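What follows is a single structure, written as structure tokens, with notes after it.
With one protein chain held back, the other chains of the complex are shown just where they sit.
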Amino acid sequence: MRYVYLDKDNLGKFFDLLKEDYKIVGPVKKENKFVFAEVEDVSEMSLEYIPTILPPKKYFFPQKEKLGDFNMGDTKMSQTSIEMQPTVIFGAHTCDIDGIECSDAVFHKDPADPYYSKRSKMITVIGYECMFQCDDCATCVTMDTHNPKAGYDIMITDAKDKYILHVNSPKGNEIIQKAGELLENDSEEKIKSYLVKLREEKMKKFKVSLIANYNELKDIFDGSYNSKIWEDVGKRCVSCGNCTAVCPTCYCFDIYDDVKLDISGGDRTRIWDSCQLKPFAEVAGGENFREERSSRQRHRLFRKFDYSVNKYNKFFCTGCGRCTRTCMAGISLIDTVNDLTKEKNNV
Amino acid sequence: MCKCNQDASKTISVDSIYSPMEGTIVKTENMTETEKFFEIKLEEGKPLGDIPGQFVELSIFGIGEAPISVSSSPTKQDQSTFEIVVRNVGMFTAALNKLDVGDKIGVRGPFGRPFPIDDLKGNDLMFVAGGLGIVPLRSLINFVIDRRRDFGAVSILLGCKSPNERLFVDEIDKWSNLTDINYACTVDKADPDWKGNVGVITTLIPGVDLDVNKTYAVVVGPPIMYKFVIKELLKKGVPENKIVLSLERRMKCGLGKCGHCQINDLYVCQDGPTFLYSEIKGLEEAL
Amino acid sequence: MSEAKQKVRVAFFDFADCEGCQLQVTYLNEAFLGLLEHVDIVNFREAISEKSDDYDIAFIEGSITRKHDEERIKKIRENAKIIVAYGACACTGGVNGLRRHYTDEEAKEIVYKGREFPLEAGRPKPVHEVVKVDYYIHGCPTNNDEFVKAVKGILLGKGYTPPSYSVCVECKLKENVCLFEKGQTCMGPVTRAGCDAWCTSYGNKCYGCRGMLDNPAEQGQMDILEKNGYTIAELKQKFETYNMCRMEAEKNG
Partner (left out) sequence: MGNLSKKELDINVEYLTRVEGHGNIVVNIKEGKLEKCQLEIIEAPRFFEAMVKGRSMFEVQHITSRICGICSTGHCMASVKAVEDAIGYKVSDQTTMLRKLILHLETLDSHLLHAYFLVAPDALGVPSVLPLVKTHTDVVLRALRMKKTYSDMCDIIAGRHTHPITVCPRGWTKVPNKKELIKMKELLESTVDDLNITVDTFKTLTLPSFERETEYVALNHPDEYAFLDGDITTTDIKENIKPQDYKQIIKEYHVAHSTSKHSKNKRDSYMVGALARANINFDKLNAPAKGVADALGFKTPCYNPYMNTVAQVVEMAHCTYDSLDILNHLINNGIDETDIVTSWPTRDELHNFKVKAGTGVGAVEVPRGLLVHEYTVDEKAVVTNANCCIPTNQNLANIDLDMKKLIPEIIGKSKEEITLLSEMLVRAYDPCISCSCHMLDVKFV
């Protein structure tokens, strides 16, 4: 929509301005990692960070979310609502913004999930462009998520002496209007070409770690269903569910009823679930369609690189590298995909 | 645990797709030791609006929800109710089996892709039901009987573990007496009073006379049955895209979100539960 | 559901234990009074003097150690419709299992050093090694959130099954930094969840108090240890803290 400059010294003021209207969550250091958490002051954030333990998905689709209250014996929910404040997600990486677009695809798809929709209406995404690659686990270049494209309200790019703000939605525009005094205008052409230059420079610092390129990925997966590689992965997997918990595009959930101790009523709640856990695909009679760890791991990656393309016309891997980073068994998405690629190329 | 950081959030009401409608149980019948029949009426006698092959999510607050097939046909006389049969296998189904006439139950749905009725029209039909499979199939069979002229020759093959596990005995008796229906039944294990066939259901298939050019086979049963029945049908020459199945998976939402019912890239709750064999043939996780 | 409300009679019994799990019940606060609308507590020696042999649900805390304790628990099994093993001591033997490192003779020798021992030493056992157990509420101590969930489940007739997955699942949802990444060991990957990653969320490691997973990935676990520079013997020792009874049972087939 439009581009403006923000003086680096004015970031604090810009933040304080936002704080007047929004709860702000941003990347905060936690031991040697980062998490998205509520911040009161711009100094609490670490804008140069490796992807947070959990992605910002948790604000759209919380780990545990009440679907509604009920009274025992009734058949209708007595109340269905969410509790939320207008929130700014500050400093989201481009990969995580892609992740949000993936969950949008799932939850907005007809029939749209009303909880997700209401939450996403309350959220404003202010991105922060990565000017260098966070670490070796990331595959954002291959997944084409390393540059801002869409899905945010405002994108902040570090242009050395100042920030470039790309305003990408009416919501973002409102904020920019309010912050008028803090900002500096210039011709759109000029800023755009500056950005192009910055991105060319930045690419030198990014590494491509997947052998296959974007266009080959789907084919590689299409032919790999019966690969032996899954068995090897399955042997090492311990089903801790970490990879699915941290993934910005995993969306499976379970629903259960929680009853008050006096048994007068309770609430129906959904909670993140994981296709890596054994009971996930079990049905009556004890049959389990993904009993083996190998088939569960395969299912996970197929959901990222194959099924999602069929269903949502989109890769459901943002290249954030979280699953590789978090796996205790050292199962690396990069290694697995590269092994599959090599296997395919050898044949 | 510490709840220090609670913020001042707004309450925003949500028009929930997870909110059930109210159903009232108007009739029940214990069919076997573990299976119970229920007839349910929605508020103001509103028809459910289902097509054979679809299912509903039934809900009892405090216990949970479960997907259950609609067993009645929308063509049945009293359109203000629908029928289901529930096998007591666990937490929810046990609680449901304790309910009786007059009790209320939550209903969401109908969900899922129905049997491809338009494609079936004008064709010969062979129904193959194993065990509880007769429950969803019954809706289609009754539909076909009620619209008999729209369809060609009909045969019904039933299989059961033992005679006392048969469901809808009286109703099926009536079907078997219909002159325009070819009927056969078998049990895995007979008891002394049983005079019919003994053996697995696949043994009935070779005996059926069918025109493979205009026959659809509709098969519903436990996972293990599919493998063998399909093999037999293919042997007989029934094309893969004319074998119709209904699959069952764990389900939480029924809306294509929760991921539980996923078979490769198919969601049983939306892409199914009914599938053509040709659609799922290559999918290892399907059968 | 329609018939008049009949209160469920609940009894608490304790064997060799620290009574810490019973103590958790007193932290329920007013929710506890809500519970009393639905249950009659007829036995709870730590807190009340009333006693009765007529009860529906018996919560068993503690490990079974001596002959007469075995008889007592068998009697309880006869009286109760439902037996709930409650807390690590009852569910897995808990820390009491560490005693099994030694034969009775050795244990006596360590403690009495050659002197005569006048009483029965007893051998700690989880409850299910003596009588059938209907439900388990794991933990040392039990977590009230889970306890409440289980009690409600049992009262509603749907029972309670603890999660079958590992503590890691809950730990990740809480966004804790993994202990392995910080150079520490943790029993989380092989321990049954349900505590909401209690210890790891408070900076400690998981000690495995909720017992081992039913279906641990042995090869994968070994790899992880090796990768982090630990030996199986080290892990085994750590796991013994709460799982000695099970490990012994597996060793003996």
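A few notes on this one:
Lettered A, B and C in written order, each chain numbered from 1.
Here, contacts are C-beta pairs under 8 Å (C-beta built on N, C-alpha and C of every residue); 3 or more make two chains touch, one makes a residue touch a chain.
Computed from a predicted structure; not experimentally measured.
Set against the missing chain, the residues C:E19, C:E129 or C:E248 yield one that touches it, C:E19.
Interface note: of C:R99, C:H138, C:K152 or C:R192, the residue touching the hidden chain in the full complex is C:R99. Interface note: of C:N79, C:T161 or C:S201, the residue touching the hidden chain in the full complex is C:S201. Among C:P141, C:P163, C:G188 or C:G211, only C:P141 touches the chain left out of the display.
Residue-level contact of chain C with the missing chain is found at 15-24, 26-27, 29-30, 32-33, 36, 41, 45-51, 65-66, 69, 94-96, 98-99, 101-102, 107, 110-112, 115, 117-119, 121-122, 124, 140-141, 182-185, 198-199, 201-205, 207, 228-230, 237, 241.
Throughout what follows, only the chains that are shown with their structure count from here on.
Chain-level centrality, scored on Cα centres against the all-protein Cα centre, points to A. The geometric centre of chain A is 38 Å away from that of chain C, both derived from CA atoms.
Computed from the mean C-alpha positions, the centre of chain B lies at a distance of 42 Å from the centre of chain C.
Touching two or more other chains at once are residues 1, 156 of chain C.
Residues of chain A in contact with two or more other chains: 73, 259, 263.
By the touch criterion stated above, chain C contacts chain B in their complex at residues 1-2, 156-159, 196. Remark: chain B residues 1, 62-64, 91-92, 94-95, 98-99, 103 touch chain C in the complex. Every residue of chain A that touches chain B in the complex is listed here, in rising order: 23, 38, 67-68, 70-77, 79-85, 106-107, 109, 111, 113-115, 118, 122, 225, 251-257, 259, 263, 265-266, 268, 270, 273, 275, 280-285, 287, 289-290, 295, 299, 302-303, 306-308, 310-311.
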